[in-house]
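One protein chain is absent from this view; the other protein chains keep their places.
Right, chain A next:
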Amino acid sequence: MHVAHLSLTDFRSYDTVDLGLEPGVTAFVGPNGQGKTNLVEALGYVATQSSHRVATDAPLVRHGASRAIVRSVVVRDDRRALVELEINPGRANRARLNRSPMSRPRDVIGLLRTVLFAPEDLALVKGDPSERRRFLDDLLVARAPRFAGVRADYDRVLKQRGALLRTAAQARRGSRSGRRAENDAGFAAAGAGDVLSTLEVWDAHLARQGAELLAARLELVEALRPLVAAAYASLAPGSAPASLEYRGTLSTGGDGVSPEGVSPDDVPPAPGSTAGVSTAGGQATEEQPARGPVGESANGRDAGARSVMAEHGTAGRGTTARPAAAQGTAAHKAHPAADRDTQSAAGQSAHPAVGQDAHPAAGQSVVDRGAIEQALRAALLEVRSAELERGVTLVGPHRDDLFLGLGELPARGYASHGESWSFALALRLAAYELLRADGGDPVLILDDVFAELDTQRRRRLAEFVSSAEQVLITAAVPGDVPTELAGAWFDVAEGSVTRVR
């Protein structure tokens, strides 16, 4: 697909702007602060109805104006669709498709699909786990808009459950006047017993929504893994191979001691935790012996995991031969018992219900949503006292992370600036490939990306993107647009956009 026309009214720095666009490469060149990114941000807004730069809509409206309008003509398979959005900060936006008003603005999401590379993407590699969760969830929504609802529902359950836990935590502290309550019987006697019965209900809802989100993310990571590895290898040949691994709170026990993202790697897995987890964790170790989470402690973990393999190796291999669903159930059944023994010791991050890094003989991993739901409920029960103590939900996809590895090391903290950039680009390129395979080339937007890359990586990226139906590039200086990507050229200066070529 491509965008044939973009016109903005009172959007960011633009009073009005009207652009005719074509398939192929288009470059927007001009000094910083002249409004290049505003143009691509507007297109991103048409695609997702949110900005990649800000969380609220207010900054999108030109200072002094009450609303902004973004009009775009999207051409897909020779069919033109006119998508018009009226952005009303603080009120509901309005949308029109081919001049007829839509009752729900979000119904036009997905008519235009874009993949945007921006300097902010560096946070995918260097930033908090929330950045990577957002990357996964945004991609889920782009592939299937239904997930916007799943995500919103999950957030809502989390809020409700959080409110309940906080109330419980306060009641508990109040009734104990500083002394930490150790058993729930005392808690119930203190008059807050009904909190627990309502909590069960929220647990059920959290597990259901959470399992749906988690299952989708796990499948997505499986689909992304080879694409990211290939994209990274072509962007940075000679560098260590890039790998992805979904790190869930589910099997780390959510013991309430370690903050999110930090797995207790230095603690070797206790023997009790092996039955369920070794199938996933152990295999990963066997296949990629060197992949450990954090530098030195990785060795400790690997050694621990290997000893686990030695002890339970037969059982582990036996399980892989079974169908994945059965494997999941077995893992989940074993999980609660295992976790009780190792509240703080379960070092494996692999999901118990999923054959992550599945043994080739077991075929591709099959994600079993039902098993995940049950595992989530069991995990919630495990951490209940810690949750009641702290007043937050400790287990679930909202605390998970997507681990990015470069060879033996985690990318975060270890990768160079150039490597981090290449990894971020590889993630976006993989997303692009995935969306493209779903049908229809998304519009590719490269916002000020080339300036950050060396000549070789520039050339590689240019090769990679030249096959896309439409590529929009912004650059501060003409030299930042690779010569391979010659095409239409707009000068952007002081809020006006002029076509030069």
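One rule holds for everything that comes next: contacts are C-beta pairs under 8 Å (C-beta built on N, C-alpha and C of every residue); 3 or more make two chains touch, one makes a residue touch a chain; residues count from 1.
Here, contacts and distances are computed from a predicted model.
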item	value
Protein name as given in UniProt for the chain not displayed, "Carbon-monoxide dehydrogenase medium subunit", "tRNA N6-adenosine threonylcarbamoyltransferase", "Putative hemin transport system permease protein HrtB" or "Recombination protein RecR"	"Recombination protein RecR"
Listed residues A:T9, A:N93, A:T198 or A:S385, member touching the removed chain	A:T198
On chain A, residues whose C-beta touches the chain left out of the figure	104, 145-146, 149, 153, 156-157, 159-164, 167, 194-195, 197-198, 200-202, 204-205
